[in-house]
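Dropping the structure in here first, questions after.
In this view, the complex is presented without one of its protein chains, the others remaining in place.
Going by the order they are written in, the chains are A and B; count residues from 1 in each one.
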Amino acid sequence: MIPLSWYLYFSAALFGIGLFGALSRRNAVAILLGIELMLNAVNVNLVAFWRYGDITMMAGQVFAIIVFAVAAAEVSVGLALVISVYRRRNTVIADELDMLKW
Amino acid sequence: MTPEQIIFLIVAGATLVSGLMVVSTRNLVHAALWLVATLFGVAAMYAILNAGFIAVVQVVVYVGAIAILFIFAVMLTRRDMRDSGPQHNKNWWAGAFVSVLTFGGLVALFQSWAGFSKTAAVIPSGFDAVGLLGSQLTSPEAYVLPFEVASVLLLAAMVGAVYVAFTRK
Partner (left out) sequence: MNFWNDPLKVAAEWLEGIFTGWGLDAVFAHVLVVFLGVLLLITVLMVLDIFLVWIERKIVARFQDRIGPNRVGPYGLIQPFADIIKLIIKEDTTPDGADKVVYNLAPILSMMSVLILWAIVPIAPVMLGVDLNVGVLFMIAAGAIGTLSIIMAGWSSNNKFALIGGFRQVAMMVAFEIPMLTMLLIPTIFAGSMNMNAIIQGQGSLWYFVLSPLGALIFLIAIIAELGRAPFDLAEGESELVAGFNTEYSGMKFGMFYAGELLHAMTFGGIWGILFFGGYRFFGLEQVSPFLAIAIFLFKALVGYWVIMWVKYTMMRIRIDQMLTFNWMFLTPLSFVLLMVTAFMNALLAGTPTWVYGIGMFLSNVVVGWIAMELVRSYSRREREKIEGPKKVAEAHH
């Protein structure tokens, strides 16, 4: 049998990778890719806790499904913003979008 | 090592390697394709966890919609097909430090938790997870309100996304 710790290690590692991507990438689309990895790591945790707890309590799976909806909403709005910014400023590099810095 | 554990290790290794490729590869289309590989790995993880419905929904929603959206966005936001310049900002070492710290912190936190090395109970035969999930999602005593709120959020986000990305002629 697989102990719960393996899933937790796995999702912590995936979360760390996603965090690194979100913090260090220059391209705005790539930052969103990192955020997706983090959301997936959270979802693995939710489903693992469902499986290793009382399986008649569906809260883990229900929240995993809600995270899917939130992820879809986040990606659609995020990518719409990126495309809109690209049309106006002709760049998607997060460092160059600094008009609010003044 | 049971066969189950070997499968888990293979899937986890492949998923983490593709996750690393997502954040490190220079070509953004490749990064999006590596993301697809990672998402498949996570779907396999759900399948190992006996959550078949979540695994299939993961493929439908993430691979079928979100990954395609990413690939479109990458293609629509580049001046040419080559990627020039560094892909990571100059503070990437700080990002790496913070993420390693997060991982270490989480692991340290896990170690102090009693239920850490718990193993799963055997699923009783005839247990219908999908049916239970469906009735809980639509039952007023359970999760119908969060479910409806999530769908309203999704609708609002879609309307907003269309409005933001719309070009006025």
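Here, contacts are C-beta pairs under 8 Å (C-beta built on N, C-alpha and C of every residue); 3 or more make two chains touch, one makes a residue touch a chain.
Note that this is a predicted model, so its numbers are computed, not measured.
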Partner chains on view for the chain not depicted: B
Contacting the left-out chain in the complete assembly, out of B:I71, B:L106 or B:L137: B:I71
Chain not shown: contacting residue from B:L33, B:A73, B:L106 or B:A142: B:L33
Touch with the omitted chain, as defined above, among B:I10, B:L109, B:V130 or B:V159: B:V130
Residue ranges of chain B at the interface with the undisplayed chain: 3, 29-30, 33, 36, 52-53, 56-57, 59-60, 63-65, 67-68, 71-72, 75, 81, 128, 130
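Just so it is clear, only the chains that are shown with their structure count from here on.
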Centre distance in Å when chain A and chain B are each reduced to the mean of their C-alpha atoms: 6
Sites on chain A touched by chain B in the complex: 1-10, 12-27, 29-30, 32-34, 36-37, 40, 43-44, 47-48, 50-52, 55-56, 58-59, 61-66, 68-77, 79-84, 86-87, 90, 92-95
Residue ranges of chain B in contact with chain A within the complex: 2, 4-5, 8, 12, 15-16, 19-20, 22-23, 28, 31-32, 35, 38-39, 42, 45-46, 48-51, 53-54, 57-58, 61-62, 65-66, 69-70, 72-74, 76-79, 85-89, 91-92, 94-96, 98-100, 102-103, 106-107, 110, 115-121, 123, 127, 129, 132-133, 136-137, 142-143, 146-147, 150-151, 153-154, 156-158, 160-162, 164-165, 167
